[in-house]
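There's a structure below that I have some questions on.
With one protein chain held back, the other chains of the complex are shown just where they sit.
Coming up: chain A.
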Amino acid sequence: MQFFFEVLIGGLLSGVLYALVALGFVLIYKASGVFNFAQGAMVFFAALSFVGFQEVLQRWGLPAAPAFWLAFVLTLGAMVVLGILTERIVLRPLVNQPPITLFMATIGLTYLVEGIAQGIWGANVRGLDLGIADEPVEWVMESAGLLVSRFDVFAAAMAGALVLSLALFFQYTRTGRALRAVADDHQAALSIGIPLQRIWAIVWAVAGFVALVAGLIWGARNGVQFALTYTALKALPVLILGGFTSVPGAIVGGLIVGASEKLAEVYIGPMVGGGIESWFPYVLALAFLLLRPEGLFGEKHIDRV
């Protein structure tokens, strides 16, 4: 039983990372109706830029701590610029085009962003150190006898804080309210004078920020490498489980995917020769599509009859 809990907790904590990536998808999908295939590339871009800035700054003789924060700020700036440029160059000329056109455009954007990131920073695999060791938390080990990684707990706390602040932003600020208004009805938002383009640029910038946090945590865990863009694909089953339009859905979906893939690997894996972790979430998502296509928390369509 103790082993079960260890696997479960490990799964949930890694699920938090999937949730983070999924969150970026949800933000953009909600506000502009675009399924942003480039979210994974943005995560990669963020992580790579962060490591790149850090290296450059340290080469210039900056001590580790200021270099870390300065690199963070610079990367954040880069993500915001990337968001604004995307709105300007990709989305604005395609306003009112069918969703599939926009989707194709984001696929193109994926390759562009990946290429630019590697063009600037090189394609080497790099390590990323957030200064938190991947070792068991002592008091949990002593009190409950479970091995829970300190790094995972830290990542979960970060993700939690991010989600909480986003929720507050959406609920209580003028811009947040405008974002929700745009998500509900573009035309009406336009008619009352909400500048759609600025709102979209803000959403892409926020999604860039989320990608940065996700990139840092993923990068610290697995190394900053091209494969980061593929882990982002795990966000797809998360979205199908949680619903494309729901922030809480992205979180819960992420937790379910994380926990189920680890449990499946440990308990069902041996029966079929292992390695099911990488595809189990997709099977789960497929089953879900049959039962509840709008996801667990997908927005109900309010329709007066």
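Here, a residue touches a chain if its C-beta (ideal position, glycine included) is under 8 Å from a C-beta of that chain, and two chains touch if they have at least 3 such contacts; residues count from 1.
Criterion: contacts and distances are computed from a predicted model.
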Out of "Fe-S oxidoreductase", "Amino acid/amide ABC transporter ATP-binding protein 2 (HAAT family)", "Tryptophan synthase beta chain" or "Methoxymalonate biosynthesis protein", the chain not pictured bears the UniProt name "Amino acid/amide ABC transporter ATP-binding protein 2 (HAAT family)"
Tell me which residue among A:1, A:100 or A:192 touches the hidden chain in the full complex.
A:192
Which listed residue (A:181, A:233 or A:276) would be found touching the missing chain in the intact complex?
A:181
Absent-chain interface residues of chain A come out as 95-96, 174, 177-178, 180-181, 183-195, 299, 302, 304
